[in-house]
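Only one protein chain is missing; all other protein chains are in place.
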Amino acid sequence: MNAAERYAEVRAATEALAAPLSAEDQTVQSMPDASPTKWHRAHSTWFFETFLLAPFAPGYDVFDSTFGYLFNSYYDAVGPRHPRPARGLLTRPSADTIRSYRHHVDREMADFFFCGLPDDLLPLVELGLHHEQQHQELLLMDAKHLLASNPLQPAYQAMNPPTAPAPPRRSWRSFERQVVCIGHDAATFAFDNEQPRHEHLLADYEIRDTLVTNAEWIEFIDDGGYERPELWMSDGWSVVCTGNWTAPLYWTCVDDRWTQFTLHGPRAVSDHEPVCHISWYEADAFARWAGCRLPTEAEWETAAPPPADHSAAALEPNNAENWYGQVWQWTASPYTPYPGFRAASGAVGEYNAKFMVNQHVLRGSACITPPGHARRTYRNFYPPHARWPYTGLRLSR
Amino acid sequence: MNAAERYAEVRAATEALAAPLSAEDQTVQSMPDASPTKWHRAHSTWFFETFLLAPFAPGYDVFDSTFGYLFNSYYDAVGPRHPRPARGLLTRPSADTIRSYRHHVDREMADFFFCGLPDDLLPLVELGLHHEQQHQELLLMDAKHLLASNPLQPAYQAMNPPTAPAPPRRSWRSFERQVVCIGHDAATFAFDNEQPRHEHLLADYEIRDTLVTNAEWIEFIDDGGYERPELWMSDGWSVVCTGNWTAPLYWTCVDDRWTQFTLHGPRAVSDHEPVCHISWYEADAFARWAGCRLPTEAEWETAAPPPADHSAAALEPNNAENWYGQVWQWTASPYTPYPGFRAASGAVGEYNAKFMVNQHVLRGSACITPPGHARRTYRNFYPPHARWPYTGLRLSR
Amino acid sequence: MNAAERYAEVRAATEALAAPLSAEDQTVQSMPDASPTKWHRAHSTWFFETFLLAPFAPGYDVFDSTFGYLFNSYYDAVGPRHPRPARGLLTRPSADTIRSYRHHVDREMADFFFCGLPDDLLPLVELGLHHEQQHQELLLMDAKHLLASNPLQPAYQAMNPPTAPAPPRRSWRSFERQVVCIGHDAATFAFDNEQPRHEHLLADYEIRDTLVTNAEWIEFIDDGGYERPELWMSDGWSVVCTGNWTAPLYWTCVDDRWTQFTLHGPRAVSDHEPVCHISWYEADAFARWAGCRLPTEAEWETAAPPPADHSAAALEPNNAENWYGQVWQWTASPYTPYPGFRAASGAVGEYNAKFMVNQHVLRGSACITPPGHARRTYRNFYPPHARWPYTGLRLSR
Partner (left out) sequence: MNAAERYAEVRAATEALAAPLSAEDQTVQSMPDASPTKWHRAHSTWFFETFLLAPFAPGYDVFDSTFGYLFNSYYDAVGPRHPRPARGLLTRPSADTIRSYRHHVDREMADFFFCGLPDDLLPLVELGLHHEQQHQELLLMDAKHLLASNPLQPAYQAMNPPTAPAPPRRSWRSFERQVVCIGHDAATFAFDNEQPRHEHLLADYEIRDTLVTNAEWIEFIDDGGYERPELWMSDGWSVVCTGNWTAPLYWTCVDDRWTQFTLHGPRAVSDHEPVCHISWYEADAFARWAGCRLPTEAEWETAAPPPADHSAAALEPNNAENWYGQVWQWTASPYTPYPGFRAASGAVGEYNAKFMVNQHVLRGSACITPPGHARRTYRNFYPPHARWPYTGLRLSR
């Protein structure tokens, strides 16, 4: 698949994900951390317009000169921008206008590919497509949060519950003290934060083959997991108390039975599916309760298989035996630069580097991660209280 | 015009006001005090369904049993309700569904009128229609606030600026000490808070024939009105400082010229139009600066002519000589019950009575007040910091 | 008693009230609305220094030039000031230094009296003494709040509980429609807000002879008074819910028995004492529950006897039959200027006028009000949520 084909495929995938959502659904922002669907569609388009078409495509006319202000996310180098918590006030431009915007940019990109987009811009195209894939995942996370906040509990997509999986194995894999190489160095694409590849000294450790399941999590709840401060980081315990946390996000207990809101609407919590929508604080407390700990990201990367090609995506996790395509897995590692890290130059250098504090690294990928987007070296990151991403855990000791 | 005709007319007016707004515009809530257009359309419909059709229309089927929860505004007696600040999260039901809801209720009401709605329910119909008219005004106020928050500054309705009015007269009318009768006692409709009619002793006073204009307000600004604490109530001065108030809401100063956002989009501030979108704090400070004071509501009611029938509505104020149909006029009177006041019984008794604290009375009516909705005895009320209603002032001394 | 004697007496009373409080007690600020004892002692002294000695006493040397900034309360005309919520950070100047400050100013005032303080300054002296008496009451209210916030629940002054009073009478007095004169016009001292004396038209009304008691309040609680929104103003209900109010301030229920914190330490709530430490919201809800209402301030002033001379002060209310010297009584009247009101000129004009919004008038006086400070025309005022003053109620209908 050449760059133009890949471009067309990724861009179409975004529109397919937005299709089940009405213009109204696409406009509202359910919390400051989430963005409207419409905004994701526009912002990922703005990326191509701003970093490729405007500077490099001969004679390119900007679609609308106000969009630079409206759809810049956080690139200070590009100029001022609409404040993040106010993204949900933008009832105009309409979802229809955003569709036109996407068509315009896609047509111009197609022309640019056809007329000879210079090879040295291909990495920027690639970055734009990976960026768009990240926003595909965000689009679903954010839509889920919005729909969950509606008392009607509407489904993004109706679907019968899958067959309940069998209990996973729960075996441990052991590793001996060794110097490993961590990070990306292949010729293929990776974000700047996965580089440079570097040596790291690991002590002996064991890591579990399977993800922690809902059944295990219910055991934790039933054992007073959310009521025992000694299991928690001090900051985590504060959040538990002020947020009245008693279970993962989207879980509710009615008549002693746990239900969770999913993109298919409300469903019973299924025992042997991977637990999802937990914060780092909860993952860390669970691990302590289980007499284990979270793996470091180097331990995870050393133990993990490479991702299978193009696994079919689903909207909710269901297989605790997979390393990828289920839930992002919290690690013990704060998100910091690798030794020798250099941020990419120019505005795209703001992509990852300026978030390297107050976050923890997650590894693997989620069911809603676009096919082909996972890498063994991928470093996802969120602050320790975040629960609206598709987050779970794997134990280490 | 009989009740059924009047019902049809008022209900149609709401839909006409919503028509220029897209489904997206109708869904978003720009601040906790404002509600989405869609919500106003649904809530005013819910009023008829809940207080008339459900209890009294034989065999009435509720359109959707979830709407009672979603579209109750503040009637505690009716049951729990969706929290006010979360009204903007309701992307579902869609604006289209709300249209169907309105059609359903309107059809059922038409049947009910046709089949003999009992006479003793007519006052409740009348109340529902006045209630709906209030929401027509709120719909425009709230839409203006939403559109103003958009960096694109879109117009609700495009229109060329009107001819600038001539300067108004600024004469004073004098009244001598007297016992007056205040409040409503005719057979016609009035809200419970306008009753009972009662005696009130007035001392001598003068009141100005015309509204305070933008030119006068600019004089106040230029004389340091927003910078001199001695002109302000202590609470008002706090709001000025924390809110960085330097002019009425929606005013911006670019290159020494004042512009205001209107429902027709941004426009130059026109000298002889009535000032609009000021808080009680600002009205009070202006009056002090001018060596005058605000009239009490009894003074206003005594001096005011009755409203002309069915004045044609506009979207922005433009005539400082009118007592009605321009801007609501802040009075010196806190909103309290009249002597002998009794709230209406049942849930509709929550309509007015429970807001009789921390608010000031406004008299007259605004350009966006529906035709036929004004009364000389009408008591509108807002907290002293509110600026998004169409609020202005008239001086007294 | 001449002015110099009266000066000495009032000033000494302040020091007597502060005496039971340690330097530590006198320094801490338990909430932004309260001030440290030390600050009250200094601020009331600053009043005499700033408005009398500095401008008028020949050759007066300011005690410390920094005190103008530290101890100005809210007089914008006098210059900038230390922010109110930061008063509790002033560990320096020490309580000892404040004592020296008071001695210095008292000595200079004594000299000024002796050497012939001009007669036209006597009203300012009088104002300063009434001002100081107000701060005597605030000192006790604020100290009570501080001590109550201490888990040790220390008494300001140890004392055995008094004999429990007999149940009060609960009779009603009736008044017919009449034009009354309200406000102060004698040659004696009154604040500007009690003036001018003016006519007011009253309809028929009845007012209760006695204050509402703890026993009645417990009935209200037991009847679900704090759980029924229909009894409350909308804003009041919000405060009940967010503040988890279930009883007056300082009340706690242990093993089904109500205890209250008092300046004598914790004590059982005594049935026939006047209820104290309730907000306007609570007073209003109670009156509605009782099928009555709060009196207006004009009704109160018309019905009230004049205060007895120099009633002996106590620290807690204990007699429900008194109009004065027990608890301030909430009225239905928002605090607004009387017709024809003019604020005093100069900085002292900021004394009352700039607070005439968002407050309700209280009448009578409290057990901690200094002897001789009560007047039938006295207008005390607090915002409707305030509970730390000594506030109670009397019913009307």
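Annotations for the structure displayed:
Going by the order they are written in, the chains are A, B and C; count residues from 1 in each one.
Keep this in mind: contacts are C-beta pairs under 8 Å (C-beta built on N, C-alpha and C of every residue); 3 or more make two chains touch, one makes a residue touch a chain.
These figures come from a predicted structure and were not determined experimentally.
Note that the absent chain touches A, C when the full complex is taken as a whole. Among the residues C:P93, C:P317 or C:P339, only C:P93 touches the chain that is left out of the figure. Residue in contact with the omitted chain (choice from C:P151, C:G291 or C:P305): C:P151.
Interface note: of C:A23, C:A164, C:V179 or C:C241, the residue touching the hidden chain in the full complex is C:A23. The missing chain, though absent from the display, is touched by one residue of A:G68, A:P154 or A:P334; that residue is A:P334.
Counting the whole complex, the residues of subunit A in touch with the unshown chain are 74, 76-77, 179, 198-201, 203, 229-230, 232-237, 280-281, 284, 332-334, 336-337, 339-340, 350, 354-358, 384.
Mapped onto subunit C, the interface with the missing chain covers residues 22-28, 30, 66, 69-70, 82, 86, 88-95, 146, 149-152, 154.
One rule holds for everything that comes next: only the chains that are shown with their structure count from here on.
For the remaining chains, with subunit B not counted, the touching-connected groups are A | C. Between the Cα centres of subunit A and subunit C there is a gap of 58 Å. If you average the CA atoms of subunit B and of subunit C, the two centres end up 38 Å from each other. Residues of subunit C in contact with at least two other chains: none.
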